[in-house]
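Just one protein chain is left out here, and the rest sit where they should.
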Amino acid sequence: MTALDLLQKAHFASKLPAAVLERLAAIARVVEWNEGALIFREGDHRDDLYVLSSGHVTLEVNVPGRGLTRILTVRSGELLAWSALLGDGRMTTSAIATEPTQAIAISGRELRQLCEADHEVGYHVMGQVASALSQRLLATRLQLLDLFAKPH
Amino acid sequence: MTTNKTNASGEPGGVSPRTMSENIVRGLTPSGSPAGQVVAEPWGYHTVRIHEITPEVADVATYHLGFDDSAVAVAYRFQPGQFNMLYLPGFGEVPISLSADPRSSTTWAHTVRAVGNVTQKLASSKVGDTLGLRGPFGSGWPLHTAEGHDVVIVAGGLGIAPLRPAIYELLRQKNRFRSLTLLYGSRTPETILFEHELPEWSQRGMTVQLTVDRADAAWSGSVGVVTLLLDRLSLNDPQQTSVFMCGPEVMMRFVGKSALARGIPESQLWLSMERNMQCAIGLCGHCQLGPTFICKDGPVYRHDHLAPFLNVEGL
Partner (left out) sequence: MPMNSTSSVFLARSDLQLLIDRLAEQGFEVIGPTISQAAIVYDRIHSVSELPQGWTDRQAPGEYRLERREDDQLFGYVVGPHSWKRYLFPPLTTLTTADLTTNGWQMRAADDNPPKYAFLGVRACELAAIRVQDKVFLEGAYVDPTYQRRRQNAFIVAVNCTQAASTCFCTSMETGPRCRSGFDLALTELPDGFEVEVGTPAGEALLLQLPTTPIAEQQLTDAEQRRQQAVDQITRKMDTEGIRDLLLTQLNHPRWEEVGQRCLSCTNCTMVCPTCFCSSVEEVADLEGQHSERERRWDSCFNLDFSYVSGGPVRRDIRSRYRQWLTHKLASWIDQFGSSGCVGCGRCITWCPVGIDITEEVAALREVGHDNK
């Protein structure tokens, strides 16, 4: 399947107009990782962001004294490595494919240029990114509350 | 959540008072009032004996209780989601939901976390010890309202205990529902309750998705809160989907929000609440939430009946 086919099926892109999807597909490519592959390490500089099309990826943070702590699983249809678009390209977690995983990769630099040149595209892309991040923020808050801890 | 929850009736918000009285009259010894009418004796305890103790996870065990009086044992029935009051003389009483197959006929399972003085005393009990039981009380999961639907069960932590009898019943009547899905969130991989049963449930036709809030690298399953599982779940037809949820109140608020965002009608969302239930019969006033008594109008409620009260702090 082409990057466009995969993008059309991804939840992340479900609200993007066809014209915008085509512009994205033009700068996208398909990548794959084996189970256990280290996609990136916390602190790495990376240019690509990803939309997973199958498999899952676990995000880990190294906590001194506690070791690697798994904090979130990213699944098919979801966004990975948002720092490549919004941040300075420095990854905030490590990412490991916990099963054979396929993704659509898009260069953050090229996507930024595309959004800059065509604000219509930028509006739609940023809207989807914001929505994905707000969902992740909410989930993180609930995790912080440690809801299932034994009451004292 | 020492006090677990839950039952199955069709009335929005729970069983009708008539059904409730009948349950109680059947479950407990009635006494004749001077006027001649049959009045349930709400404080009537039965002696039950611990037949078996199954350690589950740290601080949590399932107590399989049997009635000493064989006539009571034959008559006792409960609906998935209902709870009993368990009484340890000298220590006190706690509401605990029934956590195993409602069609069982010998012992009655209660899955309990040792967290207060009564449950801690229970945790030090042995097979053969006796305690008091009165019940069953409260409303149950209205499974029949979900007939023909895709059924999604969302459980958080110990909240899976009051849902487990419903899971057995759903699996038994599987072909009356279009599909069965369990979304279960646990704190860590070590605190997953009934883990050994999950493969069996899956084999019998229930899609089981598990997630934990925190894990180390040894855990290859999903990490993240249980609400994410619902966000990601692909739905055939939201209009024909029913959700039964139980867990901490905050979790249920966000599961409700996610379900509504997915287009599931509010009248098809059901949740089981916890408050300080003491008398279990709506007379002591402790477990009120808005206009309802959780012990007799709940613990299982339709989401829209509680929604106005779920977001007000300190109600």
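For reference, chains read A and B in written order, and residue numbers begin at 1 within each chain.
Note that in this section contacts are C-beta pairs under 8 Å (C-beta built on N, C-alpha and C of every residue); 3 or more make two chains touch, one makes a residue touch a chain.
What you see is a predicted model, and the numbers here were worked out from it, not measured in a lab.
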Item to check | Chain not shown: contacting residue from B:Leu163, B:Leu180, B:Cys279 or B:Leu306 | outcome: B:Cys279
Item to check | Where the missing chain touches subunit A, by residue | outcome: 151-152
Checklist outcome for this item: Where subunit B meets the chain that is not shown, the residues are 1-3, 17-18, 20-21, 24, 31, 33-35, 39-47, 49, 68, 87, 89-93, 115-116, 129-132, 274-276, 278-279, 281-286, 288, 290-293, 296, 308, 312-315
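The criterion applied here is as follows: only the chains that are shown with their structure count from here on.
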Checklist entry - Once you find the CA centre of subunit A and the CA centre of subunit B, what distance in Å lies between them? => result 37
Checklist entry - In the complex formed with subunit B, which residues of subunit A make contact? => result 11, 56, 58-60, 66-73, 75, 77-78, 98, 135, 138-139, 142-143, 145-151
Checklist entry - Which residues of subunit B touch subunit A in their complex? => result 1, 59, 113, 115, 156-158, 185-187, 191, 211, 213-217, 219-225, 227-228, 231-232, 247-248, 250-251, 254
